[in-house]
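Below: one structure in C-alpha cells.
Shown here is a partial selection of chains from the complex, left in place.
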Amino acid sequence: MIRIGVIGCGYWGPNLIRNFHDNDRSAVAMVCDLDPAKLARATRFAPTAQTTTDVATMLTSDIDAVVIATPVSSHYELALAALEAGKHVLIEKPMAATSVQCARLIEEATRRGLVLMVDHTFVYTGAVRKIRELVQNGDLGQVYYYDSVRVNLGLFQHDVDVLWDLAVHDLSIIEYVLGRHPVAVSASGVSHVTGSPANLAFLTLFFDDETVAHVNANWLAPVKIRRTLIGGSKKMIVYDDLEPSEKIKIYDKGITVAEQDEEIYKMLIGYRVGDMWAPNLDSVEALRRETDHFLDCIENRQRPETDGAMGQRVVEILEAASLSMRERGRPVALSERTGK
Amino acid sequence: MIRIGVIGCGYWGPNLIRNFHDNDRSAVAMVCDLDPAKLARATRFAPTAQTTTDVATMLTSDIDAVVIATPVSSHYELALAALEAGKHVLIEKPMAATSVQCARLIEEATRRGLVLMVDHTFVYTGAVRKIRELVQNGDLGQVYYYDSVRVNLGLFQHDVDVLWDLAVHDLSIIEYVLGRHPVAVSASGVSHVTGSPANLAFLTLFFDDETVAHVNANWLAPVKIRRTLIGGSKKMIVYDDLEPSEKIKIYDKGITVAEQDEEIYKMLIGYRVGDMWAPNLDSVEALRRETDHFLDCIENRQRPETDGAMGQRVVEILEAASLSMRERGRPVALSERTGK
C-alpha cells in the first residue's frame, strides 16, 4: 500500500484525493491545505486521511509520495522539499514557473532515484492515446497541422496567463502525440483586466518543416469549446473533448498533388472525400490511468510517460510564448530562450 | 431598367447573374467569359443575356454597369477599363491585388462620378447587420475581441493565399461592425503544397487599445466551420454562419471587476452567467440586398456601404499580413506598410 500525501485542496486536489483513495494500491494518508474548511470538505469522502495545515508535518511523516496541487508559483519550493525528504512527487501542470526550476527538480529526483511525474492529465485519456497511435503508425500520413481551440468562461488565474493555464494541455498533447519539438513560437494575447495576466491568447508553434501548431486559449468566451483539428497528408482528425461518446472522428479526406510535366512548379491539386470513422475509445478514466501509472512507476522505479523532461519542455515553450506575446507576436526561437 | 454586364462565370459569377436577372430593376444584358461552355451554362437561366468572350465587346456596348467576378489578379485591369468606359463597377472581393491599385480605382471612379462597390457579401447578411447594431448601440459594452474560425476543405487558389481568400470576409465584417481600423498585425501560415500559396494561416489584428481580432483560415480542414466569438464587457456573441436558423446567440455572461481598497492593483474578478438570447434575423438573402443596394447607389449616385475605401483598407491589412507571414509572425504596423 503506497501512502500518499496531497498538498492543496482547491479545484483539482479533491479529484486526486478521490482517485488515490479509490485505488486499492494506495491510501491517502495525509492532506494539507492552509484553509481548514477546504481540508474538512476534501476529506469528507476520504476517511483515512489525516489533515494538516503544515507542509513540514507531512514531509516528516511516513508517506511515500507527495502530490502537489497548489498554484504554480509554489510548485518548485514544495516539490524540491518533498524530493529532499525522499518522497516521490506528482506535480500538477505546469511543472514550475521557470524551466530552470524544472531542471533543478529533475536533477534532484535523478540523484535520489525518485519518481518525478507531471500531471499532464490529457496524455492519459483514451482519446489522446488513440490519436498518438494513429499518428505513430502512419495512418494520418505526414502531419500537417495541430489546431486547437480551448476556450470557455473560466477562472482568471492571478499568477499565470491563459497560455500557462490552458494551452499547457495542448503542449503536452503535442509532445506526446507528435514526439517532436517546435523550433520557434509566435504568440499574441491581451489582458482585459488591468493588472491581470492575458486572458486571451493565440500561440503558433513552428517546427523544422511545414508542420505547424496553433492554440487559441480564452478565459472569457461565451461558450466552452475544446476542439482540435489535426491534418495529415492521408487523413484528418477532429478531436472534440466535449463530445460524450465520439470524441475522435477520422476523416478520409484531403488533397492529392500531381506534378504537371511541363510546368514543374505548378501543381495540379485534386480533392478526395471519403468516409468518416469514429473509433470506440478505451473508457478508462484518465485520472485512474494516471494514478495507476504513478503507482507503477513508484513500484518499478520506472520513468513516467509525463516525466520531468516533458514538463520542462512544455515550460520552455511557455516561456518563449510569454516573451513573444510581450512583443506582439515577434517570433522567438526556442534556442534563443534556452541559450542552446 | 439598369443594364448589367457580368465578367466571369466561375464559382461566384452565376450567383450574381441569377440575382441581377431576378431583380425587376435590372437586366443581365451581357455575360463574358473565355470559356464558351461556362457561358452557355451561366446563361441557361438568364435568357435575356447576350454572351461574348471579348471584354471590349462588353465595354463598348450600352450596358450601365459591369460586375467583375474573375480571379484577383485581373480585377485592377478590368475595373479600370470599365470605369474608363464610363461604367459603374461592382468587384468581387478582394478589391485588387495591391492597395496602390485600389487607390487608383477609387481615384478614377471619383473623378468620373461613377459607383465603385466591392462585393463584401457578408456585410449584407442579416446576421452581420444585427451584430453591427448590437455593437453600435452599446449592447455589448466595450468590444474586447473578435475571434473567427473559417475553415473547410476548400478550393486551393493559385494566385492568392488563404487569408486573401477566406480571412478577407472577416476583415470586411470587422471594418463594418467595429468601424475601427487595426494598427498592426501578426500572421503565421504555411503551405503544404510546394509552390502553392499558404493554405493554412492565423492572423492577429491589434488595435490602439486592448481590442484584438483573430482569424483562423484553412483550406485543408476535415470539416466546415464558420464560427465567430465576439466578446464584450457587457455581453458576448457566438455567430455561427452554418446554423440554419439561430446564427447569432447573445450571452449575458462575463466578468465583473472590483478594485480592492488596499491593493489597488489587485482586482477582484467576479463571474456573471445569465440568459442566452437568439434574435430572429431579417431573412432577406444577402445577395438580394446587395444587388438592390448597388442599383440604389447607381440610381441615386450614393456611396456604397462597401465602397472602394473599405475595399482598400481590407487590402492594406492583407498586404501587412503577407509581410508578417513571411517572417513567422513578426508584428507589422499598418503605417509601416502604407508609409503613413
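Order of writing sets the chain letters: A and B. Residues in each chain are counted from 1.
We adopt the following convention: a contact is a pair of C-beta atoms (placed from the backbone, for glycine too) under 8 Å apart; a residue touches a chain by one contact, two chains touch by 3 or more.
Note that the structure is predicted; figures quoted are calculated from it, not measured.
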Size of the entire homomeric complex in copies, 2 being in place: 4
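The rule is short, and it goes like this: only the chains that are shown with their structure count from here on.
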Geometric centre distance via CA averages, chain B-chain A, whole Å: 38
Contacting residues of chain B [partner chain A, same complex]: 144-145, 147, 149, 151, 153, 156, 158, 184, 186, 188-196, 200, 202, 204, 206, 210-212, 214, 216, 218, 220-223, 229, 231, 233, 236-238, 249, 251, 253-255, 257, 265-267, 269, 271, 273, 324, 327-331
